[in-house]
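The structure appears below as structure tokens.
Partial complex: the chains shown occupy the same locations as in the complete assembly.
So that you can tell them apart, the chains are marked A and B in the order they are listed, and the count of residues begins at 1 in each.
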């Protein structure tokens, strides 16, 4: 039994983590902290957990997180970099679901996030937690930087192509669409139902914080810096990301076979048959990325369609997958729930 | 007073045409036909019209469409090409909201639509009804081919760039997202609420019928054949199209000024200030295309965001705009309703 703690946990990533961990046979949730909600029942905030999770939010000052085998940070950016080092030094392993340890270039991180990094030494030791890219390193990692939601969908879609060097890496396009839960459980006008329902819009076209994260991953795959245009959009879904990826073909190949081969042994990446169009709902509430590869009219542009549930494979599910890898459990433990459709 | 008839009209394009025409001060709806619903009140099918439009669907065999000044075809593809010629020969002007007369190359049309063309001679005489491109020709047209919804959004977004020759025309990308009303008022499983709500998906990536129409328009603007990758998606909106357009810059320019200049006198195209992200709801129920131009990180890729209401500027509203042009009315007559937000 692995004893875990959760710092934060009043957001959507938090409740999803709780849903998954409460059903995980090898995990015991010892503590969940929240300054604002200390003392109140978790199930009162998240009624889906009622009757199944008897846990109260604890004051961070009082929680004994050092007794945990692993602590998840489901906090806003900037919290983990301040608080994780003490836990790490005490021998606790950490998975940060925020962005603090994702970008290896600390100066670039500061540029995009607008703050100084509080623990740059740990950035160098952190492992980027995309299992399909870094499984071996995750196994022994003390600190895992859990990938962002857009970065997960986009990287898994481009990975086989860039690793094989089959597309031109200088003008990649990632047109990505996200459900509104991606904006978090924060009271802000643009995320209101009456604003976001029956509406579709792009945002952050001049530059989104996930851009450097994606670019770093793609460049690692390509072995060289890549050029990427990344446009995120808000679409009236609760959950789900659909990334539509465009790349110019450099060398012809059997792209379908390439993808199938690359992900043959991946339990959480599903390459659909040629000609398919994945629905976001086909991964709703499940830890899965489904991919489809197209070459429209046999031309020189490849189109990859990539869908995930932003809260699962794009956040909490991937974090549990990383936990399983870090503790030598079967990678699919506690992550076998079928997608909910309709 | 202009007397109009509507053939078809039991679909979403039909009800939207009725909504606009019923509020148009210079138009009288003489007749609307529907074989299946002949004899029943229009307002029974479309309760928003109750109390304001006292009209019954007529049997097409009995309707006296030849007495009209103009007849709209709001029918499935293939109907107008069979029935419009007789009306045209009788001196009635026609606007076809379907695709029958949009593609000048009849062989290509047949390839995409899977049927022989019934009146190829009229294809040559038809005017493609995109006022921002063809206003002068529309004025005297006897037969107007009203553009498709995707083609309207995509062409208006690329037009200034291609006319000015400032982007590379061989690798354009149009990533377009449409509300579900774009699929029509047809009882089909994929358009059910429980299928399309809380879901996002691409479709027709191998080839959508709007591709040749868009390519034809863009090629005309560029003065040369263009290369285009067009990926349509279904998003859980009732109305709205958001096209995200990508083009590689050939020659630097003040793109914002270019767009503002190109559309300065267009009543139904609104170029947003630099840095904007248009919402589809900002044009909901209004005959408008709103555009925003971006050059992310000052790189060599231009991103244009283009939104329309697929049923208005993408169909019925544009048809009324064409009627206004054809009959010498002020172009904005009956089309001044403000978008409904929220």
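Just so we're on the same page, contacts are C-beta pairs under 8 Å (C-beta built on N, C-alpha and C of every residue); 3 or more make two chains touch, one makes a residue touch a chain.
Computed from a predicted structure; not experimentally measured.
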Number of identical chains forming the whole complex, with 2 shown: 4
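Convention: only the chains that are shown with their structure count from here on.
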Mean-CA-position distance for subunit B and subunit A (Å): 39
For the subunit B and subunit A complex, residues of the former touching the latter: 171, 173, 175, 177, 179, 194-195, 198-203, 205-207, 227, 229-231, 233, 235-240, 242, 244, 246, 248, 275, 277-281, 284, 294, 296-297, 299, 301, 303, 305, 307, 342
